[in-house]
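Working notes, structure below.
All protein chains but one are shown at their positions in the complex.
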Amino acid sequence: MINHLIVGPLLLPLLVGTVIVLNTNQPIARLRILGLSSCLAVLVMAGILLFQSAQGPIQSYVLGDWPTPFGIVMVLDRLSAMMLFITALLALLCLAYAARGTDRQGKNFHALFQFQLLGINGAFLTGDIFNLFVFFEIMLLSSYGLVLHGGGNRRTRAGMHYVMLNLVGSSIFLVGVGILYSLLGTLNMADLAVRMSQAPAENAALLQAAGLILFAVFALKAALLPLCFWLPDAYGFTSAPVAALFAVMTKVGVYVILRVYCLIFSEFAGVGANLLSAWLLPAALITLAAGTAGVAGSRDLRRITAYLVIVSVGTLLAVIGTFQREAIAAAIVYLPHTTLMTAGMFLVADLIQRQRPDAGSGLTPDRPVGQPTLLGLLFLAAAVAIAGLPPLSGFFAKVMMLMTVKDNAGAPWIWGMVLGGGLLTLMALGRAGSVIFWKLLPGDDPETGPENTRDSGPVYALADLFPAAALLAISPLLVLFGGMITEFAFAAADHVINPVHYIEAVLGPDRSLPLLYPSGGE
Amino acid sequence: MTLALIPLLPLLGAFIPCLFHNRNLNAASAGVIAGFSLLLLLLQAPAVFTGEMPLYTRSWIPAMGLTFAFRASGFGFLFALLVLGIGLLIILYARYYIAKEDPMGRFYTYLLFFMGSMLGIVLSENLLLLMVFWELTSISSFLLIGFWRHRADARQGAFMALVITGGGGFAMLAGFLLLGHIAGSFELSTVLTAKETVHAHPLYPVTLILILVGAFTKSAQFPFQFWLPHAMAAPTPVSAFLHSATMVKAGVFLLALLVPVLGGSALWFYLVTLTGLITLMFAAYMAMFKDDLKGLLAYSTVSHLGLITLLLGLGTPLAVFAAVFHIFNHAAFKAGLFMLAGIIDHETGTRDIQRLSGLKKAMPVTAVLTLIGCGAMAGVPLFNGFLSKEMFLAETLGPGLTGAMGWIVPLGSTLAAVFAVAYSIRMLHGVFCGKPAEDLPGSPHEPPAGMTLSPAFLMAVCVLVGIFPAFFAGPLVNAGAGAILGPDMPDYHMAVWHGFNMALVLSIIALAGGVIFYLQRQKLFDAHLWFLRYLDGKTLFESLVSGLVQAGYRAIRFLENGSLQRYLFVLISVTLVLGAVPFAVSRTPLLGPVAATPVDPVTLVMGLILIIGAVATVKTHRNRILSIIMLSTVGLVVSLAFTRFSAPDLALTQISVEVVTIILLMMALHLLPTTTPKESSKARQRRDGLLAVLAGGGAAALAMAILTRPYDTISDFFLAHSVPGGGGTNVVNVILVDFRGFDTMGEITVLAIAGLIIYALLHGFERKAPETDDMGHPWTKDRFPMILAYITRPLLPLALLFSAYIFLRGHNDPGGGFIAGLITATVLTLQYIASGIVWTRPRLNFDNHIIMALGLILALGTGLTSWALNYPFLTSTYKYFKLPLIGKFELASAMVFDMGVFLVVVGSVMLMLVKLGSINSEDARTVSTSTHLDETMEDETIEKETH
Partner (left out) sequence: MEWLVSACFGVMIACGVYLVLRARTFPVILGLTLMGYAVNLFLFLTGRLTTNLPDIISGNQTRYADPLPQALVLTAIVIGFAMIAFVVVLSLRALGELDTDHVDGQQEKPPS
C-alpha cells in the first residue's frame, strides 16, 4: 500500500499556490481562504504523518515508481515528520497573522507563501541530494519574494544581501553535490551513505572536502558564525509574519546538517566518518556567543529577536555537535520550542511596534501601548519561554540539553555558554520589557504616570492577537506533555543517529550491511 | 494529591482576583484561595508532628528525572505555614494599603502567583521541580517590585532583582544538575542520603559553589546584597511578605535543606560562615545610616539573613536548630515591622526618619507595636528575637570554631548585634519620640483597624513566643529542625532563662553598646556619610549592565557591519578553507590514476577564447555594455563546449538561456548607470584578486582531481531503461521528465516563482530611462527600427513552428519542452523589442500568469493521474499509435508533463521580460492609456481592496 499522504504536504501547497496565481485578480478574501485552508489541511496531514511516524518505521515514497536509488525518493522519519508538523503549525498561524493586513502590502503574497511552504517541506522530506538543491532554491526564491514583500528601503537593502549571499551559496552547493556524484556516482542520500562507506582511501580528501564545502552552505542557511550576519537585517526589517515564518528556515539548515552528517558522514562512513565532529561544536559555540552579544547589544526588539534566532541555532548545533544520541534527542525537544517561541516573539514585537507610533520596536520610551495588559502578558510569556525560565518550555528544553551533554568533553563550554547566554537574554528581555511597558517619556509625571489620552496606534481585536497568543500557548503544552515529547525525541534521535534505519527504509535491508561490516565480513 | 494542591491552588487560582472590579472581592477571593491552601496544609499537621513525611509523586518527564513530587517535611511545613499565615495577614493588610487608583486585582494576582511558587519551593520533593518554583519566585518578585510601573526606582529595582536572582538561579540550576548527576537522582529523599558519594566526587566543589551562588543571590548575601534594598520600591505589603518573611528566606531554606548532603566540609564551613558573617556585619552597619524606614528594615533583613547563613555555615546541630528558630522569629517581627512602616508611611506621607518624630501621641497603638517589633529585632529579652539571637551568640563561642575563626566570628557577631540595637533604637526613638513633627505631608492618625490587625497579630506572636517559647514555638521548630537534623537532633529545651552565661554577657554588651552607639550617632554619621554611597552595589551593577550592553553593541557593530562585500568575502574564504583542510590534513594525492586525454587545436582555441572572455569581462566591467558582450562570449563557448563533449541538449538549452539572459541584462542596463565608478582601493583590489586566484586555483585543482579519477554511476540504469521503461531514446530528456521528473517539477516551480516575484517587484515601479548614456551621448531616437520589425513579424509563425518541432522530438532527440518554451518566449519577446509594447501588447493579448499557472497545473495533474491507478506521484506511461500519414506515433504521459514545462517557461519568461520592458515610464504610460490590459484592471482591484 503506497502512502500517498507523504507527498501531500508538497503537492497541496503547490496546487493551491498555482490556483492562487490563477485567481490573482480575485478579492483578497478569497485568496486568504484558499491559503489558510491549505495550511490547515497541511497541518492535518502533517499531524497524521507525525502520528504514523511515531508508531511505525521510516517510510519512503518513490516518485515515478522507479526503484531506488534511481528515482527520487521522499523519506518520512520521525524527525522529518516533526519538522513538517512544526512548519505547518507555524505557517498556519503566521498566515492568520498576515491575513490581518500584511498580505495587502504587495502582490502575490499568498502564492509565494504556499510555494515557501512547498520548499521548506520538500527540504525536510527529500532523500535525494540534488532534489534537496531544487527544494532549497524553491524555498530561497519564495523567501526572497517574501522578504521583499511590502517594499521599503531597508527591506530592499537587507533583501539584496540575503539574496546575493544565497546565490553564491547555491553555486557552492552545486560544487559540493558535483564532487559527491563524481566520485560516488549517485545522488540518493542513503545510497551515498553506503557508497561513502566503501569509498577507497585515495578519495578521502576529496570526499571530505565535498562534505565540508556543503557544510559551508548549510552553515550559511542555518546562520552559523561567521556566515550569520545577513540574518539580523533580513529578519529584522521584513514584515513580521514573514520573519516569524522564517524562524523555521534556519532550522532547515540545522535539519539538513543533522541529516547529512548523521547519514552520509556518519560514524560508519569510512573515509568520511565523523566529518563534522571537530567543526560543529566550536562553530556553534562562537555563534552562540555572537548571538548573545547581539541580543545584549541590540537597541530594538525586532533585532533582539533576530539575534535570538542566531542564539537558538547556536544552541541547537552546539548540542547536536556532540553527535550523541541523548543530546540529539534533547535538541529535538528544544527545536520546536525555540522555533515557535522566537516566531511568537516576532509577532509580539510587531504588535507592540504598531501601538508605539514614534519609537516602534526600538528600546526608547514612547507613549504607552494602547493595550498594556494584553501585550504585556504576551511579551512576558514570550520572554519567559525564550529566556529559559520556568514554567515554560524553554526551561525544560535547556535542562534536558545540559543534562544530555554533560559527559562530552565540551560540556563545560556548552554549560557556560548556554547558561551565561540565558542570563544575558534574560537581562536583555527584562530591559526591553521595562523600557517598553514601564518607562515614561521625559515630560510625564513620575508620580501620576503617563497621560493616557494620546492616541497610540490601532486597537487590536481578538483575531489580531490570536496568532501570537496561540504560538505562545504551545509552550505550556510542550511542558505538560513533556514526558510524551521526550519519549518521541529519543525515538527520533535513534533513527537519526543510526543511519542503518534510514538506509534500510530507502534501499532495503541488504544494502545497509556494508555499513555495519565495512570489511565485507560476516 | 492534597499535598500537590497546596501550591497549585494559589498558582492556578492566581487569575481569579483579576476578574473582579470590586476591591473587597479582589481581597476576599485571594483570601479564600490562600485560606483553602492553609486548610489543606493544616490537614498534614498530624502526620508531620508525629515525625512522618507525607509524599505525593507522579511521573512527569522521566527522561529528565523530573517528577511531579511533593513532600511535607517538618521544615517544609514550618515554611509553608509562614508563607500562608503571613500571606493571609498581608492579604488583609494590603486591602487597606493599596490605593484606589492602583489595580488591586492585578496586585492580588501577582501575590497569589508568588505565594504558590514559594509553597512549591518548600514542598518540592524533586530538585528540578524545586528549581521551577524557584525561578517562578524571581518572576513574580519582578512583577511585584515593578507594580508601580511608572516609577523609575521600581523599574530599576525590579530589573536588578530579576537579573541577580534569576541569574543566580541559572547557577543553581547547573549546581542542581551536577548534584543530581552525582547522587544519581533528583529526588530529595535520595539526594539527602548521598553525602559520602557527593563529598567524594571531584565535582563537589563546583557543585557546592554553583548552588551557593543561587542561594546567596536569593537571600541577598554579600556581594549580592544590594538588590534587596532597591526592591523596597515595591508596595510595602510586598516588602513585608517577599523581601523579609518569605522569598529572601528561600536561599537560607535551601541551605538548610541541603546541609545534610552538602554541609560538613571545610569548603562549606568557610564559604558559608564567612559570607554570612560579612553580610551580617556589613548590612547591620549600613542599616544604621538609613533614613528611609524601609531602607533601614531592608538592610536589617539582609543582616539577619547573614546571621542565619552564618549559623548554617557552622552546621552544628544546635546552630541549625537556632537557624530554624530564627527564621521563624525573624519572619514574625520583620513582617510586622514592615507593615508598621507602611502604616506610618500611609498615614504621614513619608518614611524619612529625619522628618518624622513624636508620633507616639497621634499613633499610640502603632507606637506600642513598633516597640515590640524593635525589641525583637534588637534582641531584647522577653521578645522572640532575643531567644534565637542568644542561641546564635552561644554558637559563635562554640568549640567548633578554632584558630582565627575562634575570635573573628564572635567578635564580628557581637559588633553586628551592637549595630542592630542601635538601628532598632533609631527606628523607635526617631519616629515616635521627641517633638511632634510639623511639616508632614499627611496628618498623623491611627490607621483603620483592618490595617493594624495584621501587625498586631504578628507582634502578639513575638511576645508570646518570647515569653513561652516552648509552648508556642516548640513543636513547630522541633519538627522543622528535626526534619533537617534527623537523628542528630539536639535535646534542647527552649526557655527564657538559661542561666548566666557567656552568651548573655554578649547580649548585654550588645544592648549597652547599641545605646551608646545611638547616642553618639551624629559623630558616626559625620565620619561615614561621605563614603556610604560607594557602598551601594547599584552603581556597580548598572555600570556592569551598561558595559555589557555596550560591549555587545560594539562587538556586533564590528561583526555585522552591513557590508555585503565583507560577507561575501567571508563566505568564499570559509568555503575555500573548508575545502582545502582535508587535503592539508590527509596528504592524499590530488590527482587520480586516470590519464589526461590530449588536446586538439580547435578545443584549445575555444578554451583560450573562453579564458580571454572571462578575464575581459572582469577587465571591462566598468564599461557595462562591453562587459556584457564579453560575458556572452563566455556563455557561447560554454554551450559550444557542451556540443563538443556530447551534450547537445545542454548546448541547446545553454544557448537559448544565454540569449534570454543577455536580453535581460541589456534591458536592465538601459535603466542602470552604464558605467561602474572606480571605488575599491588598490589594497582591496589586491585582496579580492588574491582570494579570486585562490578560489579559481582551488576550483581548477578540484576539477582536475575529479577528472582523473574513475567512478561508476547509477546512470547505466537510465541508459538501460530509457527506451523500455520511459519510452524515449533521448535519455537526458527521459531523466528530466520521467526518472527525475520531480526535479523538473521543482525547477518549473522556481521559474514560476521567479516570474511572480519579478512581476511583484516591478509592479508599480517606474523609472525613466536616461536620455543619454553616462558619457553624455544621446540614445538613438529610433526606438523600434523598421527593419527589425519587418523581419521579426513574419518570422513569428516560423519560429513557433520550429519550437513545436523541437518540443515534439524532445523525447527521442535533443529538444523538449524547456528549450521549445525558451525559443517561443524569445521570439515573442523579439516582437516586443522590434515593435514596442504599444504595438505588441494588444496583439499578443494573453495573461502570462494564466499560462504559467496552467502549465504548473498540467504538470501536477499528469503526476496526480498515476494516483488513480495507485502508483506513486509522477509515474509515467506511454503508448505507440499508428496514424495515417505520420506513421508510428508515440504518446507518453511524460509528454503531457513536458507540455506543462513548456507553458511554464513561456509564461514566466514572458512575464519577466514584458514587465521589465514596460518599466520605462514613457512606454508604460502610453500603454496604460491606450489599451485595455489585464494589469490595469488588476491595479484597480487591488486599489479597491486597500481602500
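We call the chains A and B, going by the order they appear; numbering starts again at 1 in every chain.
In this section, a contact is a pair of C-beta atoms (placed from the backbone, for glycine too) under 8 Å apart; a residue touches a chain by one contact, two chains touch by 3 or more.
Just so we're clear, the structure is a prediction, and the values are computed from it rather than from any experiment.
Within the full complex, the chain left out of the display contacts the shown chains A, B.
The missing chain, though absent from the display, is touched by one residue of B:513, B:607 or B:861; that residue is B:607. When the omitted chain is restored, the residue from A:66, A:97, A:115 or A:181 that touches it is A:181.
Touch with the chain that is not drawn comes from one residue among B:449, B:719 or B:801, which is B:719. When the missing chain is restored to the complex, the residue among B:440, B:757, B:856 or B:914 that touches it is B:757.
Within the set B:641, B:800, B:850 or B:864, the residue that contacts the chain not displayed is B:641.
Residues 130, 133-134, 137, 141, 144, 148, 151-153, 156-157, 159-161, 163-164, 167-168, 170-171, 174-175, 177-179, 181-182, 187, 299 are the ones on subunit A that touch the missing chain. The chain not displayed touches subunit B at residues 553, 557, 561-565, 568-569, 572, 596-600, 603-604, 607, 610-611, 614-615, 617-618, 621, 624, 627-628, 631, 634-635, 638, 641-642, 644-650, 653-654, 657, 660-661, 664-665, 668-669, 671-673, 676-677, 679-680, 688-689, 691-693, 695-704, 706-708, 711, 713-715, 718-719, 722-723, 729-732, 735-736, 739-740, 743-744, 747-748, 750-751, 753-754, 757-758, 761-762, 765, 767, 812-814, 818, 908, 912, 916, 919.
Just so we're on the same page, only the chains that are shown with their structure count from here on.
Taking each chain's centre as the mean of its C-alpha atoms, subunit A lies 15 Å from subunit B.
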